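Please find one structure pasted underneath; my questions will follow.
Removed from the display is one protein chain of the complex; every other protein chain stays in position.
Per-chain numbering from 1; labels A, B, C, D, E and F assigned in written order.
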Amino acid sequence: MKAFEKAIEKLLLICAITATLSVVIITLFIFKEGVSVLKDYGIVNFIFGSKWSPTNGQYGILPLIAGSLSVTLGALVIGIPTGLACAIFLSEVAHKRSAKVLKSAVELLAGIPSVVYGFFGLAVLVPGIRQYILPMVQLINKDATTSGFSILAGAIILAIMILPTIVSISENAISSVPIEYKEASLALGANHQETITRVIVPAAKSGIISSIILGMGRAIGETMAVILITGNMPKVPGSALDSVATLTGTIAMEMGYATPEHQKALFAVGIVLFIMIVLLNIAANFTLHKLGGQTND
Amino acid sequence: GGGEEPAETNGQEEETLSGTIVIAGSTSVQPLSEELAAVFMDQYPDVTIEVQGGGSSVGVKSAADGIADIGAASREIKDSEKSLGLDEYVIAKDGIAVVVNPDSNIEDLTMEQIQKIYTGEITNWSAVGGSDANIVVVTREEGSGTRGAFIEITGVDGADGDMTTENALVQPSTGAVKQTVATTPDSIGYISLGALDDTVKGIKVEGVDVSVDNILDNSYKISRPFNYLTNGAVPEVVQAFLDFIFSVEGQEIVAQEFISVI
Amino acid sequence: MTNATETFELIVPKEKKFSKMINWKTYFFYFFIYLMATVTILVLIAIIGYILINGVLHIDWEFLTSEPSKMGKEGGIYSIIIGTLYLTLVSVVIAAPIGILAAVYFTEYAKESRWIKMIRFGTEILAGIPSIIFGLFGFTFFVIFLGFRWSILSGGLTLAMMILPTLIRATEESLKTVPRSYREGSLSLGATKWQTIIKVVLPSCLSGILTGLILGIGRAVGETAAVMLTAGSSLGVPHALTDPARTMSVHLYILASEGLSREKTFATASLLIILVLIINMIANMVTQRYIKKAKA
Amino acid sequence: MQRPQLYHELENIHNELLKMGSMVEEAILHSIQSLKNKDIELAEKVINSDSKINKMEAIIDDKCIKFIARQHPLAGDLRKIMVISKMITDLERIGDHCEQIAKYTIKLKDQKYIKELIDIPKIADLVSKMVTRSLDAFVKMDADLARTIWKTDDEIDHMYKAIYNELLEIMEEDKTKIFQCVTFLFITAHLERIADYATNICEKTVYTCEGDYNMDLED
Amino acid sequence: MQRPQLYHELENIHNELLKMGSMVEEAILHSIQSLKNKDIELAEKVINSDSKINKMEAIIDDKCIKFIARQHPLAGDLRKIMVISKMITDLERIGDHCEQIAKYTIKLKDQKYIKELIDIPKIADLVSKMVTRSLDAFVKMDADLARTIWKTDDEIDHMYKAIYNELLEIMEEDKTKIFQCVTFLFITAHLERIADYATNICEKTVYTCEGDYNMDLED
Amino acid sequence: MDTKIKIRNLNLYYGNFQALSDVEMDIYDNKITALIGPSGCGKSTFLRTLNRMNDLIGSVKIDGNVLLDNQNIYEKDYDVIRLRRKIGMVFQKPNPFPKSIYENIVYGPRIHGTKEKQKLDEIVETTLKEVALWDEVKDRLKKPAMGLSGGQQQRLCIARCLAVHPEIILMDEPTSALDPVATLRIESLLEELVKKYTIVIVTHNMQQAGRVSDYTSFFLNGKVLESDETDIIFSNPNNKKTEDYITGRFG
Partner (left out) sequence: MDTKIKIRNLNLYYGNFQALSDVEMDIYDNKITALIGPSGCGKSTFLRTLNRMNDLIGSVKIDGNVLLDNQNIYEKDYDVIRLRRKIGMVFQKPNPFPKSIYENIVYGPRIHGTKEKQKLDEIVETTLKEVALWDEVKDRLKKPAMGLSGGQQQRLCIARCLAVHPEIILMDEPTSALDPVATLRIESLLEELVKKYTIVIVTHNMQQAGRVSDYTSFFLNGKVLESDETDIIFSNPNNKKTEDYITGRFG
C-alpha cells in the first residue's frame, strides 16, 4: 500500500514537472534564438529604435511596442467602463432573467475565436471607420485621413474580445462580495447606488483589477485579429485613426522569412513580448496580494 | 516523411507512383502550386501533395532545412541564398501588376512615379494627375518575395536598402493586398498578375498594359520568376512532379494565369 | 428563516420607494449601466447576426462534405473539419492527463515550498503568454528542431502546451473548492491519500475539471497563429499524426485575409460560431449540473 | 424529549429525595415508638439514623448543585430542583427533631410515665403521615393534594394546644412530674415543628407546580 | 471581568441578604427587649415585622431562581447563590422564632416576672451577635471567622442548660410559676434554636468558601 | 416605560409562504428585547421588518402596522433612508467593510453629508469609545478593519452603526460567529448601550437572551407565543410551549 502510494506520488510529480518544464523550455528556446540579436543590435537600439525594416537590417521595435500599447490601451479605455458596467449590471442591477441573457451573451463572446472578430472587424469596422467615423473627425481636423485600418478598429475589436474576461471575472468578484457588506451599507441608510460605488465595487477591487490585467494580457497577446485590421504599419502612430503594427502581428507575418538574422530579430521581439507578459503577471500577483490581504482574513 | 517512400516504388509503372510531396513558400506561387498539384494528384491518386504558404523566404529555408520537399519562391534567388546549394527550377514567370482601387481615375504611372509613391515622396494623387486625395500605399510584409521583386525592379530598393515608406499599409499576402486595394479608396498596391481580376484596377506602367505578351516581350517591366527549389537528390515522386510541370500539360496549367516558361 | 430568504432573489429596490434619494448622480449611474449592458448585447447580436446572416445560407451538405479547392475559393471544408477535430483531439489527449495530474500534485501533494510557488507562478505565466510565442516555439522546436515538420503532431503538442495552464488552473481551482472536510472525513475513516483523491476529491469536482477541459478545447479550436506556424495550412485531408492540417480558424483567417470568396468566408465563420455555441452549451450543461450537485 | 440526561438526573435526585423522605418518616415513627415503649435501643437507632439523614442531605444537596451547574435547568425544572434543595434541609431538620425526641426518650428511660402515652403518639402519627403525604404530593406534583394536607396543620395545632394545657395542669397538680411534663412538652413542640416543616413542603409543592405560593384551595 | 450583569445581580442579591439579616437581628433584639421591658407595642412590632421578613425571603428566593435561570452561575458563584437561597430560609425561621418569643411576651404581659430577667437577655444578646457576625463572615467570605463563631454555639448550649435547670428548680419550688417558667423555657429553646441557625450560616459560609463542610479550625 | 415601536397585526409572506402571522409586540425604550425561538421560527425575518431590510427581497409581501414613534413605517412614501438612520443594525457575522477602521466608521456620516474632517474624527473617537474599542485601535485607525479579531470587528460594526446616531439598534445574532470570551464582551457592552439606545436582539442562544435582555419574545412558526419580562420567561413562563422550548423538551 505504502509503495503504491509512493509510486502514485512520483507519477504525479512527473506530470507536474512536465508541465513546468514546458515553461522552461519555451523560455530557453525563445531566449536562445533571440538573445543574439539583442546583444548584437543592442537592447536600447532594439527597443527604442524607431525603424523596423529587417530587410535593411534595422530592428527598432519602438513602433511595434507603440502599436501594441496603443491598441491595448484603446481596448482598455473602451473595455473597462463597459465591462465594469456590465459586471455591475449582472450582479447588482439586473433582474434574474435579463442577467441570464447578458451572462450567456458574454460567455458567447468569450468563446468566439479571435479570427472571427478579426474578420468582422475587417468586413465591418474598417470600412465603417473610413466611411462614417472619418468624415466626423474631419469636421474637427480637416487633415485627418485614414484607410480604416487603424488603432481605433483594433481597439474596438480587442475591447470586445477582452470584455468577457473583464465582465466575468469582475462579476464574479462583485458577486462574491458578501451580502453582509451590502446589508450593512443599506442598514446605515445608504441607497443602492451609494452602496455599489462606495462599498461593493471597492470591496471587489482586487478581482476587478485582476480582470483588467488579464484582459490586458489578452489584448497584448492577440495576433490574428490585429493583423487583419490594424494595417500593420510599423510606424509610431499619431492618432487613433493611424495604422499600426503590433509585436504579435509582426511576428506572425514575418516569421518564417528566411534570413536568419530577421528570424532571430522576431525571436527577440518574442522576448520583449514575453517579458511584458511576465511583468504584467507579476504586477497582477502583486496587486492581488496587496489587496488580497484586505479582503481575506 | 512521405518523401522516402517512392524509393520502394522505383522502377515500377507510373500508375503506381505514390508518396507525399510537401511544397512550401511564396503565397504568390501557392495558387499555381495548388492547381498543378490537383491535376497531378488526379493522375496519381496515391500521391499526396501538400501546399503550404509562408512566403518566399520560407520556401528557401524549408527546402534547405528539409521541412519541405520543394521550396517555392516568387523572386530571384539572392546571392546569400545561392550558397545553400539548392537546385532551382523556374517553373513560371509572373508579372507584378500595379493596381489601384477601381474607383480611381489613374490609368498610367511611370516607374519613377511608382518609386516615389512607394518611397513616400509622393503622397497625393494630384501629383500624378489624379484627384486631390492622399495615397493609401499598400505593400507586402517584410521578406515577401513579391515585395522583394517589386522594390528591386521599381527602384524602391535603393542604396540604403528597402526605402518603402513607413506610411504603407502592410498586408501579409497577395490576396490581402488585393482585398485591401479593392476595398480602400485611393489605395495603390501590387499583386501577382495571376491574381489580377476586376475587383481591382490594373494600371499601365510606363504606358504599357500588364499582360502576358507584354511581359514576354519585356515591354512590361515589373515581372519575376517563380522558382521551385529542391535540396540535393530528389525522390522519384518529386522528380515526377517536376517533370509533369515542365511537360506541355503542366505548362498549359501555368499559362492559364501565369506565363509559361516554354 | 435564513434558508427561506436565501432562495429568494435580491433585486433593486423599487425606484419609487426611494424617490427622495434619487438625484442626477443616481440617474446617470443607472443610465450608464443599462446603456453599457445594452450596447454589449447589441454588439454580440451585431457580430453573430452579421456573420450568421451572411453565412448560414451557404452552409449545405456539399460544403460540409467536399474538399476545398483553389485555396478554399471553391469546394467545401471537409478536410478542414477533419483537421480541426484531429488537432483538437490530439492536443486534449496530450494535455488532459498531464494537466489534471499535475494539478492534483500541486493541490494535494506539494508542500508550500518556494519551489512550488515558483512552479505555480510559471504555469500562471504560461497561461498569459500570447499564442504567437507558442507558435514561435512550436515552429522552432517541434517543426524544425525535432523534425516533426508541419504536422498534427507539432500542432497538437504546441496546442497542448498552450491549453495546459488553462487546464491546470481550472483543475486546481475546482480541487480547491472541494472542502478540506471531505479529505479529512475520508482520511479519518482510514483511507489512504490516493484513495481519498480518487474516491472523494476528484468525483466531487469532476464537472469543474470537465468545464476546464471544454474551455481548453474552445481555446484549441479558436487558435490561429500558433496552429498556422506548427500544423501548417495544407488543404489535404490528414490521415496520420505526421500529416499537416488546416483548422477552421486558420482557414477562416486565410479566406478573410486573402479575400478569396466572400461566401466561403462567411460560411466558415458561421460554422465556427456554431461550433463554439455547441461547445458553450456543453460547458454550460456540465457547470449547471455541477452547481446543482453542489447546491443539493 | 430532547434532554434525556437532564431527566435522568432529575429523576435520580427525585428518587434520592424519596429515599430520604422515607428515612425521615421512619425516624419520626421510631422516635415516638421508642418513647412510647421506652425502647432505648430503638431510640439509639434513631439517633444514629440522624447522621445518615444528614449525610443524605449533603449528598442530595451536592447532586442538586451539580445538576444545576451541568444541566442548567430552567422554569419548572429549576423551580423543582431549588425546592428539592430546600426541602432536604427541612427533612434534615425533621431528622434533628427526631433525634431530640430520641434523646428525651433516653433521658426519661428511668422514670415511670405519669400516664399512658396516647395523645403524643396520636399527634406523632398525624405528623408522620403529614410528612409522608406531603412528599407524596410533591412527587406527584399534585397542588390540590398539597393544599389539603396543608390544612391538617390546624388540627395538629389544636391537639398541640390540648396537650400543652393538659401537661401544664399535670405539672401544677404534681410537681414531681414537672421534669417529665416539661420533657413531654418539648417533645410535643418538636412534633409540632415537624408538622410545620410538612406544611412547608406542601407550600413548596404548590409553588413548584404553579410558580407562586397561593395556598387557597378555591384558587 | 467579562460578566458585569452577573456580578451586578449577585451583588444586588447580596445586599438584599444583608438587609434581611439586619431585619432579623433587629427582630431578635426587639423580641428580647420587649420581653424584658414588657413592651407589648414592641412585641407587636416584632410580630408584624415577621411578615416583612417572610416577604423578603420570598423576594430574595425569587431573585435567586431568576438569577440562576438567567445568569447560569457556576462553581463558586453557584455555591454562593445556593447557600443564600437556603440561608434566607434560615433567616426567615429565625424571624419565626422571634415572632414566637414576641407572642410569649404578650401572653406574659399580665404576670409579674418571677425574677428580673438577666440570663435570657444575656443569651439573647449572644445569639443575636452570633447571627450578625455569622452573616458578616458570609459576606466577607471569611471561613476562619465563621469557624470561630461556630464555636460560640457551645457557650450558648451551656447557658441554655443552666437556664433550663434554674427554671426547672423554680417550677418545682413554686407551682404558680410553672406557666411563666415553661414559657421562659420555650423562649430559651427558641433562642437556642436561633443559635443553631447561626451555626448553620457559619457552616454554609465555610462550604461556599471551600466547597466542603469541614469545620475544624486546624484544617 | 415608553413604547418605542408598536407592532400590530403584522403578517409577512414570502411568495405563498407565510413567515409571520399576526405578530403583535411592543418594544420598549431603553430596554433590551430578545427574540428567541427555534430555527425558521421567523425571528430574524421579524427583526428585518423593523428597518425594512426585507424590502431587498423580491417576493416579499407585508401587511400590518409597525409604528415607530407612532408613525407606520410601511406607510406609502415613508422615507426608508431616514428609517434606517434611525434604526441601526448589527449582523450575524461581523461585516466591516474592507476599508480602514476609520473609513468604516465615517462611512455612514459621510453618506449622510458630514464632510468636515474634524467632525468625522470626533465621531470616530466617540463611537469607538462607546464600544470600548478606542484604546485597542486608536493607534491603527488607518489599518484595515479586517485585521481585527472577530470580537473587535463586531464591536467596530456596532460603532459604525452608532456613528449615524440611531435611536434603536437591531442585532441579528450578533455573537453567533464569536468565541465565548468575545461573546461575553459584546454582552457586557450591551448593558452599557441600553442606557442610550433601544435594543432588539435576535439570538439562537437562549442563555444569552437570559443573560442580557429585559424582555423576551418567543417565536414559533411565525407567531409570537409569549412576550414578557425575561425573568418571567425564564423562570415561570405562561405558555406551555415556551416552557417546553426553554427547558429543552422541544421538538
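FYI, a contact is a pair of C-beta atoms (placed from the backbone, for glycine too) under 8 Å apart; a residue touches a chain by one contact, two chains touch by 3 or more.
Given the structure is predicted, the values throughout are model-derived calculations rather than measurements.
Only one residue in the set C:Ile53, C:Met118 or C:Leu189 touches the chain that does not appear here, and it is C:Leu189.
Of the listed residues D:Lys19, D:Lys66, D:Lys107 or D:Lys122, the one in contact with the hidden chain in the full complex is D:Lys66. Interface note: of E:His72, E:His190 or E:Lys204, the residue touching the hidden chain in the full complex is E:His72.
The residue from C:Ser204, C:Thr224 or C:Thr265 that touches the chain not shown here is C:Ser204. Mapped onto subunit F, contacts with the missing chain fall at residues 38-39, 179-181, 184, 204-207, 248, 250-251. For subunit D, the list of residues touching the undisplayed chain reads 2-6, 62, 65-66, 69-72.
Across the interface with the omitted chain, subunit C contributes residues 111-112, 179, 181-192, 195, 199-200, 203-204, 293-294, 296.
Rule of thumb we're sticking to: only the chains that are shown with their structure count from here on.
Looking at subunit B and subunit C, the chains in contact with each of them are A. Separating the CA-averaged centres of subunit A and subunit D is a span of 93 Å.
Averaging C-alpha coordinates per chain places the centre of subunit D 21 Å away from that of subunit E.
Shown for subunit D are the residues that touch two or more other chains, namely 72, 74-75, 78-79.
In subunit F, 56, 81, 207, 210, 234-235 are the positions where the chain touches two or more neighbouring chains simultaneously.
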